[in-house]
Structure formats: C-alpha cells, structure tokens
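The complex appears here without one of its protein chains, the remainder shown in place.
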Amino acid sequence: MEKKLKNIFVRGPVAAAFIADSIQKHSTQTGIGAHSIFLGQVRNDVVNGKTVTAIDYTTYEEMALEQMHGIREAIFEKYELTCMHVYHSLGTVKAGEISLFVFTSAKHRKPAIAACEEVVERIKKELPVWGKEVFEDTTYQWKENHP
Amino acid sequence: MEKKLKNIFVRGPVAAAFIADSIQKHSTQTGIGAHSIFLGQVRNDVVNGKTVTAIDYTTYEEMALEQMHGIREAIFEKYELTCMHVYHSLGTVKAGEISLFVFTSAKHRKPAIAACEEVVERIKKELPVWGKEVFEDTTYQWKENHP
Amino acid sequence: MKEITVLSFGAVADILGQSNLKLSNLSSTDELMQQLEKEYPALKNIPYAIAVNKQLVTGSASLEHNAIVALLPPFSGG
Partner (left out) sequence: MKEITVLSFGAVADILGQSNLKLSNLSSTDELMQQLEKEYPALKNIPYAIAVNKQLVTGSASLEHNAIVALLPPFSGG
C-alpha cells in the first residue's frame, strides 16, 4: 500500500477536553455553520447479574484504516462537508467513558447531520473492531452491536 | 403561568469548555451509550461584497421558553432519551463562535441521533428568536434560516 | 378602557421604531393591524406572524383587556 492512511485510533478513552479542543480548532473556519458530533459511551450493562465495568477494544488496524479511508472518501463524495474527524479507542475504556468520537462540519446543518449519522453506522458495521465487555469479576463476553 | 420553564438562553457565545463540561458531567450516567450533539456556528457569509462579522440574537423569551417546553415534552414522549440539553445564545456571537448547542443522550444511538436532529429542526422553525447579521461597517440584515 | 400591549421584534421592531407599544380600544388583531399598517405602511411589505398571549393566531383574533400581542417576523434562531 502506497497510500497514506489517516489514523483514527487512540489509546484509552476520548477525553472531554480533547473534544473541546477539536471544537475550538474549528473557530477559525468561519465558513462552517454546523457541526454534528456523535459520542459512544461505555454502558455498565448488567448481564446475568454481572455488571460491565469496561470494554477492552482491539482492531485489525491495517484493514480498519483502509475501510475507514473508503468510508471517508464515499462520505465526502456524497455530502457537502467542510471536514470530518473520527477517533476510536483501543484498549480499556471504563463505563461512563467515551470510546467513539465522530465529528462532521459543513456550511449547512443537513449535510453535517446526515454525514455524521452515516459515518457512525458504517463504522459500527464495517470496521474490524471488537469490544470485549469486562465484568467486575474479570470474566468477559464479546460485545454485540445493537442494530 | 404556574409551570416552571427551563431556561435555554445564554449571553454571548457557547464556549467549547462549557460543552466539554456538559459532556464530562454525563460520565456518571453509565446507562448512557450514545450522545448526539449539534452545534450551530456563526458563518462569515459575504452578502453583496460585505462580510458578516457577527450575529446579534434577540428573542421573545417568555414565548420561546414555552415553545421549548412543548418541544421538550414531545421529544421525550417520542424517543427513549436519558436526557436532553439545549443552549441558545442571545446578544452578540462573532463569526466562528457557537450560538446553538443541542445535546441528547440515550442508551442506544438511534434515539439520541434522531431526537437531536428533530430538536434542531424544531428550534429553527418554532422558537421566536431572531438573528441580526452585522457587517464590518456596522450595517446589518435580518438572518433567514436555510430550509 | 380596554388596553393592549404590542410587542414587536426583528424587522417589525425596526419599522415601528420601538419594541413595546400600549394601545387602547382595539377589539381584534385585524383592527390592530389596520391601524398599524396605516401608521407604518412599510409593515405591509414584510411577512410576520401574530401571537396573542404567546399563542400564534391565524385569521383575526379578538383581544381582551391586557392582551399581549406580539408581531413576529420569520424566526431565524440557531
């Protein structure tokens, strides 16, 4: 592969301060009228009486970044976007912490909102990423995405 | 009116740090799996050769808060949301600054995303708020919302 | 004597030159509009909706004592 693929993965949770920085950086792009943001947060689901305390994320990184590259190209083709940023956690993300941050910006609200939703759906469906739901007693189960 | 109406109006722009705080506060609500956020940012549109430098927002506050109360009730009726927050600027918001912050949270992504979009559309259509687009030379025009 | 308050906003307030008017002896929104458009002809050229006591009205609405009538140009929040 010669093409340079943009990384989307970060170690551990996405911090609220990081999100604020990303938003702040766009204040110089005064052609933007609308931002749409999606955040995935780890839930402490209870399964058979045991509570999820964290999700441990792994990926097939080379393939995931290629898939994400294709998604990005298709989204920019389809929507009039100014920019798009995606960050996904790897490793441990505790309940209440954020594991996915999708951020789309456009002149008008409709493309920003529609693109953000489509990117989230495609990430969940197409990126080779796996979440291991870890319980209090250190047992685990593999997460299944809600359709 | 006996009912207590939640205020949504803030003086001046919505700061990125305020958005980060709002996100951070939800980390204790570990039943939340998805947040959807919309941010409206003031554009420096060029109209007949003159550049918009800021929007000055005014409202009919008593009516706007009643309308917003109705929107909130309808949205909670329609979607399985954990919570919803809305902040709209009044007064001067400069190009590049944020004038609208809509934040919905839910167990699953679909209600969070759909509710956020619907709230944004209803705010733009139903809230008695007016934006005065101020140009560099202090002349102005009344903003018209993009459909 | 029947008194009403007229609140105006945005482009309507620009035309009226004020955002808060007290008027007397007007029995309906139609009558109010006729009087205002006579005094401020530019009002005829812009779109606006009318709310009485914070409720949007369509057609003419009768006005009680102390009614608050708001003249609302197209909303442009967000």
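Going in written order, the chains are labelled A, B and C, and every chain counts its residues from 1.
We adopt the following convention: a contact is a pair of C-beta atoms (placed from the backbone, for glycine too) under 8 Å apart; a residue touches a chain by one contact, two chains touch by 3 or more.
Computed from a predicted structure; not experimentally measured.
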item: Partner chains on view for the chain not depicted; value: A
item: Sole residue of A:21, A:62 or A:80 that reaches the chain not shown, by the stated touch rule; value: A:62
item: Candidate in contact with the missing chain, chosen from A:19, A:34, A:52 or A:120; value: A:120
item: Touch residues of chain A, complete complex, unshown partner; value: 40, 57-60, 62-63, 66, 88, 99-100, 120, 123-132, 142-145
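Basically, only the chains that are shown with their structure count from here on.
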item: Chain nearest the global centroid, as defined over all protein CA atoms shown; value: B
item: Centre-of-Cα separation between chain C and chain B, whole angstrom; value: 27
item: Centre distance in Å when chain A and chain B are each reduced to the mean of their C-alpha atoms; value: 23
item: Centre distance in Å when chain A and chain C are each reduced to the mean of their C-alpha atoms; value: 49
item: Shared interface positions of chain A, touching two or more other chains; value: 109
item: Numbers and ranges of chain C residues touching at least 2 other chains; value: 78
